[in-house]
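The complex appears here without one of its protein chains, the remainder shown in place.
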Amino acid sequence: MLTVDDLNVWFGFAPDRVDAVQHAAFTVASGESFGLVGESGSGKSTILRAIAGLIDTWSGSIEVDGQAVTGTRRSRAFHKTVQMVFQDPYASLHPRHSVDAVLSEALKLQGMDDIDARITRLLQDVGLGRGFRFRYPHQLSGGQRQRVAIARALAAEPRLLLLDEPTSALDVSVQAEILNLLTDLRAEHGLTYVMVSHDLAVVGHMCDRLAVMQHGRILEVMDVDALRRGAGKTDYTRHLIEASAGYIRG
Amino acid sequence: MSRQMTRRAWLLSDAPQTRNQARLGAIYQGWLTFRGNKLAMFGLVILILLIAMAIFAPLLAPQNPFAQDLANRLKPPSAQNLLGTDALGRDILSRLIHGSRITLFIVGTVALIAPIIGLFIGTVAGFAGGWVDQVLMRITDIFLAFPKLILALAFVAALGAGIGNAVLALALTAWPPYARLARAETLTIRNADYIAAARLQGAGRMRLLIRHIWPLCLSSLIVRVALDMAGIILSAAGLGFLGLGAQPPMPEWGAMISDGRTYILDFWWVAAMPGLAIFIVSLAFNLLGDGLRDVLDPKGAKE
Partner (left out) sequence: MNAPLLSVRDLRVAFPTRQGMFEAVRGVSFDLGRERLGVVGESGSGKSMTGRAILGLVRPPGRVTARRMDLHGQPILNLSERKMRKIRGSRISMVMQDPKFSLNPVMTIGDQIIEAYRLHAGGPKGAGRAKALEMLEAVQIRDPERVMGAYPHEVSGGMGQRIMIAMMLAPDPEILIADEPTSALDVSVRTEVLNIMDRLVRDRGMGLIFISHDLNLVAQFCDRVLIMYAGRIVETLAAKDLHAARHPYTQGLLNSLPRLDAPVERLPVLQRQDTWRDGDPITESLETELPGGL
């Protein structure tokens, strides 16, 4: 479904050039849920943005569904295949667009017909009632906003969903609801997930395999059983797993 | 009463049932915020009165604003001429009432042209970036480098004196600050996640600009325009005062002050009355702008 090889992403120009991602390589099979974990600044979100075509300074190869992509140009087919959910539900919805406007725009851009019925179905899919259709973002809670953002991503009926810390801005009880929703949607629509998170427990819950990143490099790719056992190949991974288990008085 | 209450509840509903209810609800919310600002309401009332005055000028004006009565020239305010008469014996009150039409015409036209030019140039520059940004912003800088009134003078001098040309000149000199403002807003908006999301949906540049960026820039522009109105009225009056705006015998407020200049020490009301009118209207626009900022400014609206 997704193949990334020798991906380098940088910002700025020499001598201030920052290499955010270096020689990243991984593949995600169709129907798989793949996690990218690491601390802030490790480049995990940058990879997603490069795949989505939101960053133009990258080199290497990105193949989606067997089709190589270049620069920031993305074909119509790409938008129908890949969609993204962002971290901050307060920043990812246009403050002046109602839920209805957001979803109908997304549907129109994909050339869908029967928009009315589709909006109702999308809202149903993400667990929002009809009463939410004409609300503005400021009338929604964080979790509801994130549901709308997920509905927007689903409008294109994509097969690959890029999830950039979709629950890190939410309360734990709401996080559970959103994670359950994502699990259900994946089962229902046969989606492939690439999920970025700093929370190992969330990735452990959602993903089959994961890549551990530090300083822009992928240290190792492991499966979730290894994560649960705390069996990292590198010191950093083991340290990360240990630290995220909680606070141990030192 | 109960009907009133339900309508209010309908408007303030957190779960609107239709597109229209949502839209009306949003407007009503804004109106409630605006109404909370007493001074802004005061400004709004004055401006509504001004508009009414302009519409019904022929009915309201006690006398013909152009009728000269040389026997009655430079009379102080009295029962017959509430605000006195000018050097040609014309009733100042009637001229002020008719002059409100000219003021509104100037203000309205400039308020329509300048922000639109500014919005277009600013958002395109901010959104496109690169050399487009450079070229557009340097042009803006050139316009900004001249004092507004001087530039307007130059335009009017080139185009010829007259109210139409004065308006055009004012509009052409008023847009650069709006372009700056719109560009600054665009720069903060363009990297927002919701723009990225729309782009991922396959939205083209034009759509992003018009549907996503403009609505957000517009509100701060409207606030800015309302606050700038006073300046525009004064500039228009300045042009009129210098004889480059409205031509006699049009009762333009600035030109009226200019006429009264000669007699300012002995017959103060001739210049003071139009001055007072300009002052009140400018103040009203400023207060209105302040209230609009409470309602429209996205930064203030978060509270």
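Each chain carries a letter (A and B) given by its place in the written order, and its residues are counted from 1.
FYI, a contact is a pair of C-beta atoms (placed from the backbone, for glycine too) under 8 Å apart; a residue touches a chain by one contact, two chains touch by 3 or more.
Predicted model only: the values in this text are computed from it and were never measured.
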item: Hidden partner chain, touching residue among A:25, A:112, A:176 or A:221; value: A:176
item: Selected from A:68, A:117 or A:248 as touching the chain missing from the view; value: A:248
item: Touching residues (missing chain, whole complex) on subunit A; value: 39-40, 142, 171-177, 179-180, 183, 198, 200-202, 204-206, 227-228, 239-241, 243-250
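Following the convention adopted for this analysis, only the chains that are shown with their structure count from here on.
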item: Intercentroid distance (Cα basis), subunit B paired with subunit A, Å; value: 46
item: Residue ranges of subunit A touching subunit B (in the complex, touch as defined); value: 49, 52-54, 74, 76, 79, 82-84, 86-88, 91-98, 100, 105-106, 109-110, 131-132, 134-136, 138-139, 149, 152-153, 155-156
item: Subunit B residues within the subunit A interface of the complex; value: 14-19, 21-22, 26, 192-194, 196-203, 211-212, 215-216, 298, 301
